[in-house]
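Provided herewith is a single structure, encoded as structure tokens, for subsequent inquiry.
Selected chains only, in their assembly positions.
Per-chain residue numbering starts at 1, and chain names A and B are given in the order in which the chains are listed.
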Amino acid sequence: MKALTLGEIVAALGGELVGDASLEITGIDTLEGASPTTIAFLANPRYRAQLETTRAACVIVAPEMREVAGARGAVIVSAQPYLYYARLTQWWVARERGPTAAGVHASAVVDATATVDPSASIGALAVVEAGAVIGAGAVIGPHCTVGAGASIGPQTRLSAHVTLGAGCRIGARGIVHSGAVIGADGFGFAPDGDRWVKIEQLGAVQIGDDVEIGANTCIDRGALGDTRIADGVKIDNLVQIAHNVRIGAHTAIAACAGISGSTTIGAHCTLAGGVGVAGHLTLVDNVHLTAFTGVSHSVLKPGVYSGAFPMDDNASWEKNAATLRQLYNLRNRVRALEK
Amino acid sequence: MKALTLGEIVAALGGELVGDASLEITGIDTLEGASPTTIAFLANPRYRAQLETTRAACVIVAPEMREVAGARGAVIVSAQPYLYYARLTQWWVARERGPTAAGVHASAVVDATATVDPSASIGALAVVEAGAVIGAGAVIGPHCTVGAGASIGPQTRLSAHVTLGAGCRIGARGIVHSGAVIGADGFGFAPDGDRWVKIEQLGAVQIGDDVEIGANTCIDRGALGDTRIADGVKIDNLVQIAHNVRIGAHTAIAACAGISGSTTIGAHCTLAGGVGVAGHLTLVDNVHLTAFTGVSHSVLKPGVYSGAFPMDDNASWEKNAATLRQLYNLRNRVRALEK
């Protein structure tokens, strides 16, 4: 990356610089990995000891760390060092990457009835089907498929190999990573004797603004009515969002989670890795699920919920797991003893 | 969608219409979401109260609901309203969508030795390798890869970005959603001291008729002999089917489930979301696994099986999970008390 000075950083992002504004910075790093030409940050108190050993040219710190961090070299003081670091990465990337060149790659297959904003970029071998709309500054990566009548908002970026199904919509400033499939059919069948009869999925997927969707994540179209992802939702890799799910604004869902059909998740929730939520449930706002929790009933009270089996050495686990299968009897035996 | 009349619906799908046959219908919806020009259905008794508030032009109901539903407007009476609804969606979509135009898109790369039925459709930028066979009326979506010698049966539809590996076969009337990978190598290695030596996977994948496979689902080719999915199986998104697994007819597998190598699942089973089945097991017909169940031994008796940790508020979970690690000791203490 091109070097820039500490002075340029605070000019762009604010914060109070204590140190030499002309010091050149060539990159961003952790305290542990930093070199004399990189900038690091201290956000989590448990890394405080690394202040003494880091080689960083400058450290972004909270006001209470100004003295101790300043004693070793340049600091940028910010009320929220982690947020400052996030903004620094964005500014850095924007500066390095520059705007993607607008236009349609010669190898892309864009239907004559699609509407592509002149400032959008359509990558190599992408397919944009009939009636699709690609907004201003949007970037469609190589090998993406944008289905008939689908719509992509301004500044939204699709990495390579994204599938956006027919009639689905994603808002502005979204990011969709490779292999994500938005708008496949929901999993719906009616039993007919001992066979399954497909229920055609007539809805679509509606995704708000500022949504990020991880690699190989699936968001199915609704059976009747749409699957809806509100503004600011962040979804990690390999997540399954079934038909007619609704996710409230600014909820974050970590990798390998799965949400079954017609469930509504509130706003500002967090689902950790591997969480599963059954269908037709309601989770209110501000529900936080720890890793591997399986949710089988609605959660109507904000809070932190858990449900993972504790890991143990295999021999202990075998004994405890076997006993667990007699737990109800054990309780009855305790009751009998109590009487 | 184009409007059609209630009379046209019952003419096509049967059922008894009580009401005005000339009433025009513009769409299908839930009781809750219906408008005065849409048709809805009542299949689950717990939604019965919605009959009083729905704005639907017509409701599909079971015979026992004829009176109460008929009191509010037009009804179609069917012995199986949910199945009727499924068939209505299929008929509706067939009517709207019409047949996909036959032919090979100019941008597709089809090997000269592949056999493509003249009535099949090969989408933009698809790849069909040497010796592959594409059946009558089959639809290969954009960006699909059909490997050498693979075979796709009549009327089967592949969405965008499907990979069908060399020598793999899918039967008639199948549906494969985007990102599914059929025929990647199974995960097989022999230890050689402290290294792993790859076992080449010499089998293929054989998929029957009327099978649906979800987005980003993986079905690996067999190590020796083939992985086999029987007729009528329905598989959701992000499911892992390992090498040499066999799935019996009309079994349904929900999202995020995983089945390890050489396991045989019977017919008419259901695996809920997140279920995992270990390798080299046998599950007989009519086994039903609830969400998140891990199966570590064969199941030789039909029935419903479960194994998920119950969710709780985090504080309670922490106490119970910690105690769980002493459960075996607790049982011994109860035994001692009993003596």
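Quick note on the criterion: contacts are C-beta pairs under 8 Å (C-beta built on N, C-alpha and C of every residue); 3 or more make two chains touch, one makes a residue touch a chain.
Predicted model, so just to flag it, every value in this text is computed and none were measured.
Enquirer: Quick one: how many copies does the complete complex have, if 2 are shown in place?
Expert: Every protein chain is the same sequence, and there are 3 of them overall.
Methods note: only the chains that are shown with their structure count from here on.
Enquirer: Could you state the distance in Å from the CA-based centre of subunit A to that of subunit B?
Expert: 26
Enquirer: Subunit A touches which residues of subunit B in the complex?
Expert: 27-30, 33, 80, 82-83, 85-87, 89-90, 92-93, 105, 107, 123-125, 141-143, 159-161, 175, 177-179, 210, 212, 214-216, 232, 234, 236-238, 250, 252, 254-256, 268, 273-274, 291-292, 308-314, 317-318, 321-322, 324-328, 330-331, 334, 337-338
Enquirer: Residue numbers of subunit A touching subunit B in their complex, please.
Expert: Residues 109, 125, 127, 129, 143, 145, 147, 161, 163, 165, 179, 181, 184-185, 187-192, 194-202, 216, 218, 220, 224-225, 238, 240, 242, 256, 258, 260, 276, 278, 290, 292-297, 303-310, 312, 316, 319-320, 322-324, 326-327, 330, 333-334, 337 of subunit A touch subunit B in their complex.
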